[in-house]
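With one protein chain removed, the remaining protein chains of the complex are shown where they sit.
Naming follows writing order (A and B), and every chain is counted from residue 1.
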Amino acid sequence: MKSYFKTAWEALLTVFIGMKVTFKHLFVPAVTIQYPDVKLQLPERERNRLYVNIDDCIGCDQCARACPVSCITIETVKGLPSEDLGKTSGGKKKALWVTKFDIDFAKCCYCQLCVFPCPTECIYMTDVYEFSEYERENLIYDFVTLTPEEREQKKANYARFEAEKAAEKAAAAAAKVAAPKTEENKG
Amino acid sequence: MIYDFFHNLTGSYFIADIIQAILPLFFFILPFALFAVWWERKVSAHMQDRLGPMRVGYHGALQTIADILKLFQKEDIVAKDIDKPLFNLAPVLVFIGSYGVFAAIPFTSAYIGANIDLGVFYIVAVSGLAVAGILMAGWASNNKYSLLGAMRSAAQMVSYEIPTILVIVSIVMITGTLNLNTLSEMQTGHFWNWMILGGPGFGIAKFLFIPFMILGFLIIYISTLAEVNRVPFDIPEAESELVAGYHTEYSGMKFAMFFLAEYANMFAVSAIVAALFFGGYQSPIGYLGNLLNAHWLIPIEQLFWFTAKGLFFVFVQMWLRWTLPRLRVDQLMETCWKYLIPIAFVDLIIVGLITVL
Partner (left out) sequence: MSVEIENNKETQNGIKTEQMVLNLGPQHPSTHGVLRLELELEGEIITKVTPHIGYLHRCFEKHAEAMTYPQVVPYTDRMDYLSAMYNEFGYALAVEKLLGIELPERVEYIRVIMGEFQRIASHLVAIGTYGLDIGAFTPFLYCFRDRERILSLFEKTCGARLLYNYIWVGGLSHDLHPDFVREAKEFVKYFKPNIKELNDLLTMNKIFIERTANVGVLPVETAINYGISGPNLRASGLKWDIRKNDPYSVYHKFDFDIPVGKNDIGTVGDSWNRYYIRVLEMEQSLRIIEQALEQIPEGDVTSAIPKRIKPPVGQVYSRVENPKGELGYFIISNGSTSPFRVKVKGPSFVHLGVLNELCKGRMVADVIAILGSIDIVLGEVDR
């Protein structure tokens, strides 16, 4: 019998205590912000969309190798010895033309593993998070600033250079083969 | 006064009667239902430290209108093997069950929809129509979970009518009338003449009544919470429970009718509790009209007090919704049959004894 009244009394009491808590919260100011009109200031280490400063990139492929989901694709082509590709902002001389530097942001998991291995710190994460697209292909960002013709030209240059070198080597080897024969003929 | 106005306008008692009875529907309850939806969202938001609707209109005031417009243009999806007449009739019955009650509630001393001598009896009877509507909705949906939900809901509403009636009977024993208008007029004067504080008249009986009146008020408030399917008794509407509710198969305008009927019902039961225990439309502190000798001001003040009391009880219902968890079905029934009904019965007997002696 006693537990009957105890239950009823406890029920009523805990209901009133709960009501007091929610009533106090009526006067607490809201903790939310009105998003599209007001945006939060994100901290400096924030990890959102990547950015690549292609002028500093030396094409070492470290970031592509570090990425766990293989979202970075890099293709490079050696520069000709006569060309001057310029220096990175740290003073290093560049030796490779970067003809393809694609990052697929649909695959990127925003883990920041690509930022640490970069020797020139040219790839880093910004705080841009509003970059949705309607088509999935639009999320493949191409960071190279060369035009497609220039890229073909670099590749063609290097292929020609290699072909010339190979031809020279072949000619030198043929000359070497021919030379001892004449010496033998002489001697 | 309004009755005479319509009578002069149309020249027939019958039409004047009808118009007078359905006036509160369009001018008070429908706007109230629209207001209540917005208010619930705002109250819940502020209790949860957030803001609620803010974009549509000033602080989201037009949000409900936008929602209603959306519901209007929704496709009325009907499942294949439903029972068409019952399916279409169910929301209408539930609607009538909620709105029909307002004909007998005294809004102000100069206007009451229909001055029925059996006011309270009529109210309890008409609210029972909603039970029939819910059962129809569950059966006609051709969905075994809807049927289960509807049966539970019907059982809940029918069981909780009993403590309500017991408490109403105890009030009727003190005052001797079933007419809500007379009940409200009996509680004139200041707030110490209200039923919750023992009723009009002065004497030892008044003070003896007070604890039992408070107990009766608590019982009837809890029972009417269950009648309108609000938390903690909202099993029929709960989304996170397994069994779907009786209105799962409804969409568009029919769903809107269920929805609006719920808010109107909330106000109806708040108004009844206010009329029974808290003096109806009477002011607790005297009338400004009397002070300024402007007697035409009094009915308007009374309307204001009536609305304020009703709104306060609706606010407490919303407050409870956002504070308490849900009861399980068997615990719900246990609360009613093992706790509320015996306590209400004992309350009734003691009140009766005090009245007689």
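One rule holds for everything that comes next: contacts are C-beta pairs under 8 Å (C-beta built on N, C-alpha and C of every residue); 3 or more make two chains touch, one makes a residue touch a chain.
Predicted model, so just to flag it, every value in this text is computed and none were measured.
**Student:** Which residue from B:A16, B:V231 or B:M257 sits in contact with the chain not drawn here?
**Tutor:** B:V231
**Student:** Tell me where the left-out chain touches chain B, residue by residue.
**Tutor:** 44, 47-50, 231-232, 234, 238-243, 321-331
**Student:** Which parts of chain A face the unshown chain closely enough to count as touching?
**Tutor:** Residue positions of chain A that touch the missing chain: 7, 10-11, 14-15, 17-18, 20-22, 25, 31, 42-43, 45-47, 66-68, 109-113, 116, 125.
Note that only the chains that are shown with their structure count from here on.
**Student:** Measuring centre to centre with CA averages, how many angstrom lie between chain A and chain B?
**Tutor:** Each chain's C-alpha centroid was found; their separation is 62 Å.
**Student:** Contact residues on chain A for chain B in the complex?
**Tutor:** These residues of chain A touch chain B: 8, 12, 15, 18-19, 21-23, 25-26, 28-32, 34.
**Student:** Which bits of chain B are touching chain A when the two form their complex?
**Tutor:** Interface residues on chain B, with respect to chain A: 43, 45-51, 54, 218, 319-320, 322-324, 339, 343.
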